[in-house]
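Yeah, one chain of the complex is gone here, protein chain that is, but the others are all in their spots.
Let's look at chain A:
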Amino acid sequence: MKTRSWVPYAFLLPNMLIFGIFVGLPAIYGVYYSFTEWDGISSPVFIGLENFRHILTDPNFLDMLKRTFIYVVLVVPFTVISALGLAWLLTRKIKFANFFRTIFYLPVMISFIVIGLMWNWILQVDTGLINYLLSLISIDPINWLLDPVMANISVIIVTIWARVGFFMVIFIAGLQNISPTLYEAADIDGASDRVKFFKITFPMLKPITLLVIILSFIEFFKTFALVVSLTGGGPINSTKYYVQYTYDVGFNQGEFGVGSALSLILFIIMAVITLIQWKISDGGRV
């Protein structure tokens, strides 16, 4: 479209100025900080790769990284399979499908802090609803939040509860995009529901399933707010995952250099995951 040359720049200016100052600049500075020793008060001192050497040989970091990966690797498949299952049930010819959809999506509308608080209350050892219900069937109280292993299981359950509805919606859209003629043809051939699922539904959904796996991986790797109000990262750091760990190093221990290096490593992990998605999904065409 022909126009005076400054016009589009004027329209872009406010957004790009704010973005440049508050996101663009920090992105560049962040890389520089990660090669410095800095407490956030005096001037940063360039120390080369020292922060990265320190991080990669720090047992606390390696523990935390392992913990984060275990959490993500457990929570992603459960979430994806539940979301796909729900979507599959809800795209069949059933009554009240919209009603059920609304209910499953509801937690997506609640913030992670509130969700964490809610479950924190429900999972309390001696006053919580869950342990009360278990006592009705003679199961001893479970220490949901104060035992390291149980705390991780609790975070996993709550994560799935919080996010399954979101990924369900993506799957529903994917299922509705499958042409009904495929199913009609299968009906004529007398295919069973199971055959239809594995021969039509599943192959047609492959690209969107991949997308959901990547999106959920990236999201869950950054789990932070939910844990803050559910376990506080405890007991003894057993549910402290990557972002909370970085926040602590940066803002509580005042290690801006090491914190920035941790952020850069986080970014690299996220970028690699996204790149893998691009490769598999043929240049982003999902």
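The definition used in the following text is that contacts are C-beta pairs under 8 Å (C-beta built on N, C-alpha and C of every residue); 3 or more make two chains touch, one makes a residue touch a chain; residues count from 1.
In the analysis below, contacts and distances are computed from a predicted model.
Student: Would you kindly match the missing chain to its UniProt protein name, picking from "Carbohydrate ABC transporter membrane protein 2, CUT1 family", "ABC-2 type transport system permease protein", "Aminomethyltransferase" or "Formate dehydrogenase major subunit"?
Tutor: "Carbohydrate ABC transporter membrane protein 2, CUT1 family"
Student: Among the options A:M118, A:L146, A:A191 or A:M204, which residue touches the chain absent from this view?
Tutor: That would be A:M118, which touches the missing chain.
Student: One chain isn't shown here. Among A:F52, A:Y183 or A:Y247, which residue touches it?
Tutor: Of the candidates A:F52, A:Y183 or A:Y247, A:Y247 is in touch with the missing chain.
Student: Counting contacts across the full complex, list the positions on chain A that touch the omitted chain.
Tutor: Within chain A, the residues touching the omitted chain are 1, 3-5, 7-9, 11-12, 14-16, 18-19, 21-27, 29-30, 33, 40, 86, 89-90, 92, 94, 100, 102-114, 116-122, 126-127, 129, 132, 135, 161, 165-166, 169-170, 173, 193, 211, 215, 218-219, 222, 224-225, 228-229, 232, 243, 246-247, 250-251, 256, 259-260, 263-264, 266-267, 270-271, 274.
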